[in-house]
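Yeah, one chain of the complex is gone here, protein chain that is, but the others are all in their spots.
By letter and in written order, the chains are A and B; residue numbering begins at 1 in each of them.
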Amino acid sequence: MFRLVNATGGYGKTTIIRDVSIAVMRGEVVALLGRNGVGKSTLMRFAIGSIPAMAGHVEIDGKLAPAAPERRARLGVGYVPQGRFVFPRMTVSENIAVAAAATGHDHRAAVTAALADFPMLRPKRDDLAGGLSGGQQQVLALARALATQPRILLLDEPTEGVQPSIIDEIAGILKRINAERGIAILVAEQDLDFCLSIAGRAYVMEKGRIRMEVDRDTLRADTALQQNLLGV
Amino acid sequence: MTLSQRLYRASAWLFPAIAVALALCLSFVMDPYLAFLGASWVIFGILGLSLDIVWGRGGFLSLGQTAFFGLGGYLGAIAAVNLAPVIGNTLLPTLPLAALFGGLCAGVLGALIFLARMGPLQATILSYTFTLLLWSLTQSLKFAVGKAVVGGDNGMSGIPGIVIGFGPHARALPPNGVFAVCVIVAALAYFATLALMRSTFGRVVDCIRLDIQKTELLGYDVRRVQVVNMAWAGAVAGLAGGLFALWSNYLNPSMFSVQEALLPPIHVLVGGLGTLAGPFVGALTIGGLSFWLGGGVAGGQTTLILGIVLVLLVLFLRNGILGAFDQLWRRFLPDPNAAARDAGEVRINVGDLDRIMREAEIQVGPAKTLSTDRVFKQFGGVIPVNNVSRSFAPGRPMALIGPNGAGKSSYLKTCVGVYQPEGGRVMIGDTDVTHAPIFRRVRLGMGVKNQKPQVFGALSVYDNLWTAAFARTRNKAKAADVAGRVLAMLGMTAQAAVEAQALSHGQQQWLDIGMVLCLAPRVVLLDEPAAGMTNEETRELSLLVRTLARHTTVVVVEHDMDFVRTLEGHVTVLHQGEVFTEGDIDSLRADERVLDIYLGRRQHV
Partner (left out) sequence: MAPDFLATVLLSSLSSAAILLIATIGLAVVFGLMGVINLAHGEFLMIGAYTALTVTQAGVPYVLSIPVAVAVTMAIGALVEVLVISRLYGRIFDTMLATWGISIAFYQLAVLTFGTVSPGIGMPQISVQIGAYSLAVYPLLMNGVALAMLGFVYLLMTRSVYGMKARASIQVPEMARAIGISSARVNTMTFALGCGLAGFAGAVLLPIVPATPSMGFAFVIKAFLTVVVAGPVTLTGSALAALGLGGGASVTASFLTSVAGDAFFFVATALLLWRYPLGISARWRRKL
């Protein structure tokens, strides 16, 4: 239901990703693996429309996606960026409410639902998001993306700078929303175990291109491949 | 080289020289009223030049130039009023004093701004506040110095005109003569500034605008250069002010007004930012336009059109008249960056590198250790560097690895001097540099290559290397020698004249490394040097690092374990701000705990 076709993009004149084609099916969880600087974040930003396409395009349900990120968001593309980027001088509730309101949903109901889904945010509901810890911000960024009621969720390095207990919690949440609501997930990660625990299939990126596509079991079994791919 | 190319190269002095000659010829025949107005346009051109020095070259939009202009004018006028009856000549007492005073005030204000490391907006606002403060103060400031009476908002009248003769009977020049004198003074200011901007000082000023951090990482005392540049600009503004006092015979506080403060920026923008000659073109265009539209000196009904012109300029002609002309001309010249496309691969010649490093050792002494003793750095509740004690010595590469967020780059930034630690000590050799500014550490032998390539994009490849080499050698010939050899080693001889911004990402990385080599560093710090490099480039880099490490201390912060393995060096693993473990790479790869923290291996839900 969500495809990137020959995606080529970058910043200014510099091309970072070249001819990348990937697809995520309805309700599927797919990982995007690769070392630092291979272009995973650029690919994500290409997918949401934040950087202009030098070539290639994005398809949602087989139709060409509109160029503007806000219109893609309203078509059901949810995004959790690397580094979280919560709105720092807005409260936790406002961060969730504004996302719901912007995509045309009832913002009060969205806040109630999010606080029910993420008990961790409940005591912090009226605190400024900028004052939360890294892990709490990550959960808030996830809650904010879910408030737009997406059909596919793009997550960029959700475990970066997050303490292990919260990483486990995030993995649990992602599994749950995928199973219960059928939301498809594309997650860019360096944390291999995190990916193996949630994704059924993975693309491996190298130098701005997709180098291979593997399923979970192959990747889990092959330690040499793990070391080779991730430079461990 | 074609005629067009020769002309282009000489354009900065040739065309202004022709313009000056033409203006001087015209001054004999032109209408006196036009000469009177023309002199004011030339004076505003000098004022615009002063702004172009700090803004176009220095990168700081100063709204204080009219303040230095006014201060120079007032002091110059006081001198003129008192000394004219005695010596006759008004230029000699007025102009040097006005320039000196303008320069002094600008230097003090610049020191306040740059030594406090203010942000660009705050700096602009502070300079504006300074001007406005003078505006309100001069409204009521009434005092007399000798015969000169400064009369608050009544202004200061009775200032003598331009007198070039000597003795009590010397007479003021007529308008045409005044115009000629203004043109000559403007020419002197312009050519002196041009010479300064083409000297090594001007090179450093340009580098600061392009990348202030890199400039300091080459060992230049950037804040001192900024203050001196500001003082020079202030002196030029003061000079214009002194000339203005003699031209108008009357000064009042409106020199410091809001409207006046914004005139130099418009002149500079219309003419072309950073061109030095542009402000004259701008002042002449705006002045001529006002005159043609019938407004005369005061502007009058033309304000509306000027406002609209300014908006259109900002929207559509960002480089001003000279900038647009420059772009047009360059289209007809051969592209200096064409050579960038045929750049070959970098091949590190170990013999050459060994020779360069041995010579460096003879010139600047043996390698130094870099050590930290319980350094501690905290941001709010996060402690990225927690009591790290390490000592790095020459012999073999020292690698620092660790997962994301382990504190590697914070530790490196503490060593470099970007962060000031809350506790502990940082030493280069036997010198405690814990609180030393960055450039001082560089002068002690530190060479730093940050993760992203830091090159001066608008300078040629050769000039980038030369600027780095000159920072150490302080000798043009020696710098040229060092730069030439590093250029050859990088295999970029054919690209010497290419602008650094036209190079590919990988080539910029190599140029950046070349600049660090030009410093002949005694301690080298490399932050993720292999990021974004191809496999072949990574291999060459590894060879370079290993060769370097035989001569100096080399610390490499890396993410890429493959690359670290090829270095065959000592590895320190950081985790959560602390030293986790250390050893050679093979023992670490066998260590399950390291794999755990690196891979984030745990049992998941």
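In this text, a contact is a pair of C-beta atoms (placed from the backbone, for glycine too) under 8 Å apart; a residue touches a chain by one contact, two chains touch by 3 or more.
Predicted, not measured: the structure shown is a model, and the values here were computed from it.
J.: Specify the residue from the set B:L14, B:V86 or B:L137 that touches the hidden chain.
T.: Looking across B:L14, B:V86 or B:L137, the contact with the absent chain belongs to B:L137.
J.: Out of A:G27, A:G56 or A:P69, which touches the unshown chain?
T.: Spelled out, the listed residue whose C-beta touches the missing chain is A:P69.
J.: Among B:V258, B:L333 or B:V350, which one touches the chain that has been omitted from the display?
T.: From the options B:V258, B:L333 or B:V350, the contact with the absent chain belongs to B:V258.
J.: Return the single residue from A:F2, A:F46 or A:Y79 that touches the missing chain.
T.: A:Y79
J.: Determine and list the chain A residues touching the chain excluded from the picture.
T.: 48, 50, 68-70, 73-74, 79, 81, 85-91, 94, 97-99, 101-104, 107, 128, 130-131, 144-145, 147-148
J.: Using the touch rule from the top, list residues of chain B that touch the missing partner.
T.: 61, 112, 116-119, 121-122, 124-126, 129-130, 132-133, 136-137, 139-140, 258-259, 262, 265-266, 269, 301, 303-304, 306-311, 313-315, 318
Operating definition for what follows: only the chains that are shown with their structure count from here on.
J.: Report, in whole Å, the distance between the mean C-alpha point of chain A and the mean C-alpha point of chain B.
T.: Those two chain centres are 41 Å apart.
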